Every structure is written in structure tokens, then in C-alpha cells.
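Notes for the one structure printed next.
Every protein chain except one is present and positioned as in the full complex.
Just so it is clear, A, B and C label the chains in written order, and each chain counts residues from 1 on its own.
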């Protein structure tokens, strides 16, 4: 923005509606006649959170819209990644922001805390919308029955949140996009059997090594072979469609079987030019999820510091609830766990030449054509 | 540092022993003939961690020594606080540093991971020493029997750690310092009964309010009275020495009864000039503890991202162990929980004038005297 | 905040006036029919800045009020320091926040930039108020005549800023508080002559060392003696009242002569219990100033990245202006520069016993009395 105000010109404060913005802080303690100095901080901290949530939703909605096209135009992947990266940078700020609240001593909070009951950050509609749009499901809120959850909101807000749950989330859209990923199979190549063979070979080699190792004691061998069996079972859950579906039913994995195959393909062959952007996308989902969890956790510690184990008006310690919920609400956990199934490049079957060519592009090639 | 090297002069690189320092990175993958680019990062990240741990121990040892004096010279409180604050600033950096490791993709880690087995960050002797010197006890390592814990170290290192556990930790020293805090009682004043009276009055007023509230339904009243009973029981555990000791035996609180009284006195009357520095000390202990927990937690997420749920050579998922241990190892949790027992200033009994005078100092007074 | 919404109860969104807050983002590009996605970010970033400025002013006003008492109640120093520390933590966030703007590519900014002319962040009234209340004077804005500066604001806003300049700033108040500091002189002790003697002794010893050093060449001796002369002149400017006033007239120093003496006393004897809090105050002023400068600098780099050297509508490059202004506007620079005049403890004259006693307090002493 640049300079020189003239009577009729656009003015910084008008553009930003600062009159409205800076008139929206009304400490309850002031209205009650004895203002608690720190209530202003409490209000400003929550208001800046809400402004950032608005921005995150702005980005998230654009991402969801891009994914909702009948067929995602892959040209838009870079733009989607830029938006997710912006969300991640904002989240980093939100975690840092907890340090600002922590400049408030518990006793200073007590000066106005009782005035706020029963309002609660729990009721942040935008935060709930972010969770849901990312992919949090009703059943993921283990600390609450759905009913108890919605009761804490105004009826219109509860309806809004319920409705959100019926729309496809980012998780759903990414799952569908992965599931329709090409490349995994054609008449000459089948990624899934190729990968499975590599894994089998690797596990068999390990088994042979243990059995014939001259320095291992019988006990050691037994123990290590038992571990190998466990690892093999873990892979069976990935390879056998029924076993995979059974895990999915139990909530141990969430991605569809087809989607997890595509995700693994991307992780394993991410050096291929055409897979670099998709790999970037999956990495950003993990980062957004990790930051959300980090924020929940830091937030829970801050609440403990501010409130101790004080029994809330709801009969439970806010801190325990928050900490537990930080544990449970990973959305893109399947991508975190992909690391379990990777192979070092040296043990990875090379792609067939024709596929490599398809996944590649060269300026130099183009240059010759152009 | 300033300028102009002359032949025989002190030289930056010599002072810092850079030859030694920068010659201490020997990637195993290089020795095996095919260097994995990212192993250097892995080494440097862990080496910088260890250098910072060395600095933290340098500060911690100075703090412990100051506390170990037969009688802590209170002149040194500012110096102790400065050291704890430095530790906290370093810890903030250690948490940030996790972002650097996260620039390594899981598959790049796989290129050299198997070479490192069975070495583990678990074996960082300095990190263990920090934990123990702060106050972590053997029984706090719930994921392990003490025996299983020590087995992972070289015998000499295990002996060193066992010996550390027999020395007074910072927790112990702070407890003792609080327990001998003056002011809490003299012939005219007894803080503990005064505080207890204020709490009783406050709870009774709440009870009266609920019972006579015209807008509460019978159900509401019943529920709220039940909560009040819970709160009262919580305070009983604080007030009744037997109840308190029983909680302590169960590991629910750790501070001695006398120490928690002094800590509450400091939290409640921290505006008094002589209590400002002690309050600052307790706040810093909470911060150091919070940052340690935050680091453990971010670290556990990073491990999940890097290793997934891969079954480790020890037969258990590293991630699950780390996450659980982040939960369990709060050392100064009692100070976090002090917030449960605070009163707003308006409900706080004023200190007797004579005590206020003792706790106060004024430049202006001095000025008149001087 | 805690839980359970009931019809008539306080609700999170109402308390924070979220309707008002989240309805105050009106991208101009949207009104013009083709919304630029990133204008929302631009608005939100500036709005959160303004909310934080509001909070900083809230703290700053409380600090100014505490200082404005006919005589500062030193009991309030801890509370003043807590407020300055909070400002510093917020500033750290404001610097971090620049990373969020930097997720906007220059070309995306171009999509709506022309719509904003001539509005400018320059016109942030709150930012200007913070500068002025901290102590920035009209003559410190070297890039502008005062007239050109005020012209960019609406007349009422310009009047408001002019009026602010007539009120005592934090710099003024701190100067006055230091100038009336006791301890510096009584019938038995004169800090200023004691300090001056120590400096003289130290410089003479250095001179002797150079002159008699067996390994220094004649050239080296000459050069080092010339430097010593320069150092001596620097101290003369501090010791000789006329020389000091002349420097002050030229704008090379800003503190009154009496105040800089008190500040030095605090820096030198900060281990004394009664000086710990005053030392903390001066340190925080330096931190607040440093963060303000750091923010200006990062901001200037960001503007260069966003606009290049594009000639603004005001005929000058925004970036060059901003970078220059980052250089010139240190407010508490005198405290930064105090480091020039320090002495190591070993060369410091001990305080007379009676003064040490006055500056000290001991729990242990009190214990015996109590």
C-alpha cells in the first residue's frame, strides 16, 4: 500500500473497518464497575484467533472447491499446495500465540473468570468448522456423545455443524483423488504386486540372516524371529483386502485400500517429476495435522497452568478433556503411518521405462522440440 | 569479540576447537561406501542437541549448587532465575529445532536407518541427567522397569545415572527451600487458617447462592450442589494432613505439605515486593517443565512421521512409547495445579500490616533515610 | 472458560462480538466483481496487527499511568515489568507474522494493489501512537518534514497525533524516574566520582601496559595509544557536563545527565537485590526497542519482495523509506550504548557497607525478626 491521503480517498482505517474492529472489545469486568486489566488480553487473544480461523477457512474452502471439480485439474495442485502451506504457516503462529496468553498469571485470570461462565472456547464455531472440513468425524470426538457435543451450542450453530458433517471433507476428497490415481496398473505393470514382492523378499532375507547369524544366541534368534512374525502380520493387514477392511472397520486405518496404495506409490517414487507435487501435497496434510495436534497439546498445558485441576462447571477438569482430545483427533494419521511401509531406494523395484517416461518431463526435451 | 589476527594471537577457530568439532561427523553410510546425503543432518541435529544439553547442565549445576548452601542466600535468587530463564530460552530453540529434522523425508531416513541399530536417542546420557537433576524419579519412568531402563546403557553410564538418582534434585531443593519459608506463621498471624477460612467462606457463599437461586431448576440445583461437594473434597485433601499424605503416597501430589503451603502463600501474595522474585522462580520451574513436555510431544509426533508404527527392534513402537512418556513425566506438576486453589484478590484476606511492612521495600523510604 | 450453554447464558461468540468482528472483511476486489483470493489475507493480516496494537496500547497506557504518579510506588515495578514483558512477547509474534504475509506472491498482490491507492499502512494511527508513547519525537522522523507527515492523515487523526506529542512519553517518564533515583550520593559516598576514578585507573593501566609491552612494535604502540585517546575522549563526553550537554544538543545522546548516571549505577550494581527489578526494567526497554526495530527491518525486506523498487504514487520507493526509517528510530538507544561504559566486576569499586545494607533484603534476616 502506498501514500498521500486526500479528502475523498481510500483511507487505511476505513478500508480495514477499524472503527468496527477496535470497538468490539467490551470487558465484562469493566461493565461491572471494576475492570480487570487482563480481560482485554483475553478478548484480543481470542479475537485474533478467530480472525486467523476465518483466514484458514478462506483457504480451506478454496482447496475444497478445487478438489470438488468432477476431475481435479492437476494444474491446480501447486495452487492447492500454496494454500495448505499458508494454513501451516498460520498454524505455526497460532502455536506461538499461546506464549502471549501465558503472560497472564492464573490469579489475574481469576479476577474475571467467573463472569465468563458458561461461555467457552469450546464453542468456537469456526474452529469446529475447520476440524470438520479437514475431516474430523462425529465418532472421533470420543470424550462426548454427539448429543452432549451439540448441546453446548446455540441451536442454529449446532444445525450448522451437523450439516457440515454431511459434506465431503478434505480427507474424503483426498481419498477419492488418490483412489483414481492412474499409473498403478496397466497391462505390463502392477505396482501392488511389484511392491509386495519387494517386501516379501526383504522379509525373507531378514529371516535368513537371523537364522544363520553366527553371533546370535538361541534366545536372541527366537526373540528376533518373533518380531519378524509381528512385522509380517502388520504387512498382511496391508496386503490382504479383508484384513485391511477389518482394520478399517475397527478405526485403525481410515483411507480406502485403493487410496493407501496410491499414497504408498507416491511416497516410494516421489523422485519422479510428476509425483513431486502430489508428494508435496501429502506432506502438507501431515504438517497441517501435526500443527493442529501441537496446538491442542500446548493449549491443554496452558489451561492446566491457568486452571489447575479445578473442577469445571461441567463437572470435569477442562485440562484432562483437552489433553485427551489432543491424543485422539489425528485426521491424516494414515499418512503419518505410511512410514511403516517404506523401503529404502536400494530395495525398491525400478519402474518400467515406459512409466518413467510418462512421469517425467525435461526442459531439455522440450527445448529440442520447441 | 573483536579483530585483527596476528601470527601468535588467539584465533577464532582455535578458541572454539573447530578442528575437533568439525571433524566429529562420520556418517556410517559413507564408511560403507554409499553415503546417504541426509545422514549428515541426522548427526548434526543430534550433536547440536547434545551441545545444548551440555549448556543446560552447566546452568542446572550452578542452580543446584546455589540451592545446596546450608541457607540459600536470597541475594542469589535473581541469579538463579536468570539461569532458569536461559534454560527456558534454550528449550524453546530445541523445540523449534524439530522443524529441521522434519525436512528429512521418511524414505531418506531409511537409507541409513538400519546402520544405526541398536543405537538410540534414548541413550543420551546428558538428557537423562537433565531429567534426573530436575527431579524425575525412577518410578516416574512407567514404561520401563528400572532394570530394563538401565540395561540399555553401557555399565559405567548406567552406574552414573543410578548415582545421580541418589543426589538431591532441583525438585527436592525447591521443596526444602519452600518448607523453610518464613512469614507463614507467627504469634499474631497464621496463613494457613486464614486461607482456609477464606475458602470456607467462599464455598458456603456458593452453596447459599445455588440453594436460593430463583432461576435454577431442582435438577440444576442438585447437579451443582454435587459439584460443590466434589470441590469441597478436593480442598479437604489439601487441608487435612492425613488426606494430603495419603494423596502423596499415591503419587497424586509430590510436594511436602509445608512446601505446598508456602507455594500457595507466594502465589496468592505475589504482589508483595519480597515475594515477586520467589513467584518468578516458581513460574520459571513451570515453564521449564512445560517446555520439556512440549519437546517430548513434538518429538513423538516427528518420530511417528519418520517411522510410522514400524515395530522397533525392541518389539514396541517407538512412537507409542514416546507419546506415553510425554504424558507421564511432568516434574513440577504440583505448581501447575496450584491454580486449582487460588482465590481472586477480592476474596483474599489482607495480610497483617506488620507482615506487609516486612515484605515491602521502598526506594522512597530509603531515600528519606539515606 | 468452561461449559454448557443455556438459553439465556453468556455465549462465546457474543462475548467476543464475533458477528461484528467477522463481518468486517470487505475485499474491494470482490465489490468490483472479481475477487482476488489473497485480498482476504491482506485484510486479516492488517486487522490482527491492529488488534495487537490495541493490546500494546492497553499495556503501554497502564505503564504510563503508573509512572505518572507524583512518586512511583516501587511496589508497582514488578507489575510494570510484567506489562513490558507482555509487549515484548506480542512483538515477537508480530515479527513472526511477517512470514504469513510472505506466503503471498508479488503477482497475487498486484491483483488488487491498485484498488488500495492511496491508503497505506503508514496511516496506522495505533502504530503511530505506540511510537509516540514510547518516545519517538517529531524530529526523529527524518524522512519527512512534520508537515508532510501529518498531511497523510485525516485532519482529526493528525490533530490526535500532534496532541500525543505534547504528553510525556515513556522515555520522558523513565528519564525522570532515573533522575530522581536515590543512593547515588550522600555525605559519605559519591557514585559518580567513585566510578570516574575506576575508569581513570583502568585507562591509565592500559596506557602503561601498551607503553611498556616488550612485544609491541613502535607502530603498534602508536596505533593502540591513538585508540586509547579516542576511548578517553568518549569517556570525557560522559564525565564533563558541558561536553555531555553538547552531545545531547546534537542528538547523539538523549537521556539527561543525571539519568544516565543512575542507569549506569543500576547496570553496574544490578546484583544488589533492590536494583534487580530496576535493571529488569531497563533490559525490557531495550528489548521492546530492539523488537520494534527488528519488525521494521523485516517489514522493509518484505515490502521490497512484494513491490521491488517500484516507484510509489508518492514518488519514492516504499522500501527505501522503510529501510531508512528502521535505521533511525531507535528510542532507547542510550541504554543499548550503556554497554560502552561498563567495567568488569573485578575493576568495580565496592559499595560502602551501609549502602549495601540499604540495597539488600534477606528472608533470613526477616525470619529472625518475625
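FYI, a contact is a pair of C-beta atoms (placed from the backbone, for glycine too) under 8 Å apart; a residue touches a chain by one contact, two chains touch by 3 or more.
None of these values were measured; they are calculated from a predicted model.
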Going by the touch rule at the top, give the shown chains the omitted chain contacts.
A, B, C
Given that one chain is not shown, which residue among A:14, A:200 or A:360 touches it?
A:360
Out of C:169, C:277, C:293 or C:329, the sole contact with the unshown chain comes from C:293
Touching the hidden chain, out of B:32, B:68 or B:123, is B:123
The one residue from C:178, C:288, C:307 or C:331 touching the chain left out of view is C:307
So that we can see where the missing chain sits, which residues of chain A does it touch?
71, 73-75, 78-79, 181-183, 186, 271-274, 276-277, 355, 358, 360-364, 366-367, 369-370
Using the touch rule from the top, list residues of chain B that touch the missing partner.
1-6, 9-18, 20-26, 28, 37, 40-41, 43-44, 46-48, 50-52, 54-55, 58, 62, 82, 85-86, 89-90, 92-93, 96-97, 99-100, 103, 105, 113, 115-126, 151-154, 157, 312-314, 318
Hidden partner interface residues of chain C, rising order:
102, 105-107, 110-111, 114, 223-224, 226-227, 230-231, 234, 267-268, 270, 283, 286, 290, 293-294, 297-298, 301, 304-311, 313, 315, 323, 327, 336-346
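Criterion: only the chains that are shown with their structure count from here on.
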Considering chain B as a copy of chain C, what rotation angle in degrees (nearest 5) results from a C-alpha superposition of the former onto the latter?
180
Rounded to a whole Å, what is the gap between the Cα centroids of chain B and chain C?
32
In whole angstrom, what separates the CA-based centres of chain A and chain C?
39
Flagged in chain C as touching 2+ other chains are none
